[in-house]
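Remarks on the structure that follows.
Here we show just some of the chains, and they stay where they sit in the whole.
So that you can tell them apart, the chains are marked A, B and C in the order they are listed, and the count of residues begins at 1 in each.
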Amino acid sequence: MADRAEIETFKNPHPRRDYVIEHHVHEFTSMCPKSGQPDFGTILISYVAKATCLELKSLKLYLQGFRNEGIFYEDVTNVILDDLVSSCDPKWMLVESTWSVRGGIHSVVRAQHGQPPPQP
Amino acid sequence: MADRAEIETFKNPHPRRDYVIEHHVHEFTSMCPKSGQPDFGTILISYVAKATCLELKSLKLYLQGFRNEGIFYEDVTNVILDDLVSSCDPKWMLVESTWSVRGGIHSVVRAQHGQPPPQP
Amino acid sequence: MADRAEIETFKNPHPRRDYVIEHHVHEFTSMCPKSGQPDFGTILISYVAKATCLELKSLKLYLQGFRNEGIFYEDVTNVILDDLVSSCDPKWMLVESTWSVRGGIHSVVRAQHGQPPPQP
């Protein structure tokens, strides 16, 4: 896990308003630590920024860093949440991973940090 | 019901955070105890783990154990919930079964254990 | 309305847990009392059982009993709810009927008995 790309941030252009930013990652792949087979999934990152926002290109490179890493669904979801919370210190963040079918079963894992904002 | 596979668990990698794990089982089949005909359905298992998580392969084998068992929709949904709660002792668990059409009617049964987590 | 089939019930296999049972009836037809034309619709029956559950085959036959009966949308929805509540005495029940297009308009009628259970 040593060489995952740095996540960059930029200054939140409207810090006085609590607004929601969502990034829907259509293409995510990592390896199953048990079988050594590739896993394919999608990732939703939803958050309310404080002072900084996630820069999109570095986010993409960071997520590509899992491509050849063996890691469980439950683990990778929480690791991404921890890493993104560290890098941009949001008021609230949700990470949801949805995985393609394995053995007739597909899985979804959802982890959040902080209090979700009121829904419009 | 004697020879259903053992459900294995593994250590929750992030036990200090309440996060949701969902397994969507696309292929489930059991037998109707009345007519002896096969029933086909899908099963959603959604839960918040405490110390252990459900291991996916043993979960699949456990569910395959119903293939030739005669059991009602209402019963099998609750039996699965009871068995999974016993094996991994979750903070919360929902089991929802959705059944294919019989006589122009399809049925859904939803049972849960514990308090559902706040939705993001 | 004299010859509608009897609705049978069976013993709730898990009476100590409040769980939801839904029957989605894809094929329902009755007659318009005004025009004498057939009406086509679908019916959703959702409930939390107390001591007894609705038996599916007798439910189907009961609903077929409306095939040649002239009755308004608003009326049939409430009549089905009343009849099913009488036969299985649920903690909660919802009956929702959805009707096909007439004169460029389609209608939905929703009636319930008791307090709805908390949603997962």
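By definition in this document, a contact is a pair of C-beta atoms (placed from the backbone, for glycine too) under 8 Å apart; a residue touches a chain by one contact, two chains touch by 3 or more.
Owing to the predicted nature of the structure, the values given are computational and were not obtained by experimental measurement.
Displayed in place are 3 chains, all sharing one sequence; the entire complex defined by the structure file totals 10 copies.
To be clear about the criterion, only the chains that are shown with their structure count from here on.
Taken pairwise by the contact criterion, the protein chains link up end to end in a single open path, with no chain closing the loop. Chain centroids computed from C-alpha atoms place B closest to the centre of all protein C-alpha atoms shown. Simply put, chain A must spin 145° to overlay its Cα atoms on chain C, rounded in steps of 5. Both copies, chain A and chain B, contribute mostly unmatched positions to the interface they share, with under half of the numbers common to the two. Per-chain CA centroids place chain A at a distance of 27 Å from chain B.
With centres defined as mean CA coordinates, chain C is found 44 Å away from chain A. Counting partners per residue, chain C has no residue that reaches two or more other chains. Within the complex formed with chain C, the residues of chain B that make contact are 46, 72-75, 77-78, 94, 96, 101-113, 116.
Interface residues of chain C, counted against chain B in their complex, comprise 10, 12-14, 17, 19-27, 49, 53, 56-57, 59-60, 118-120.
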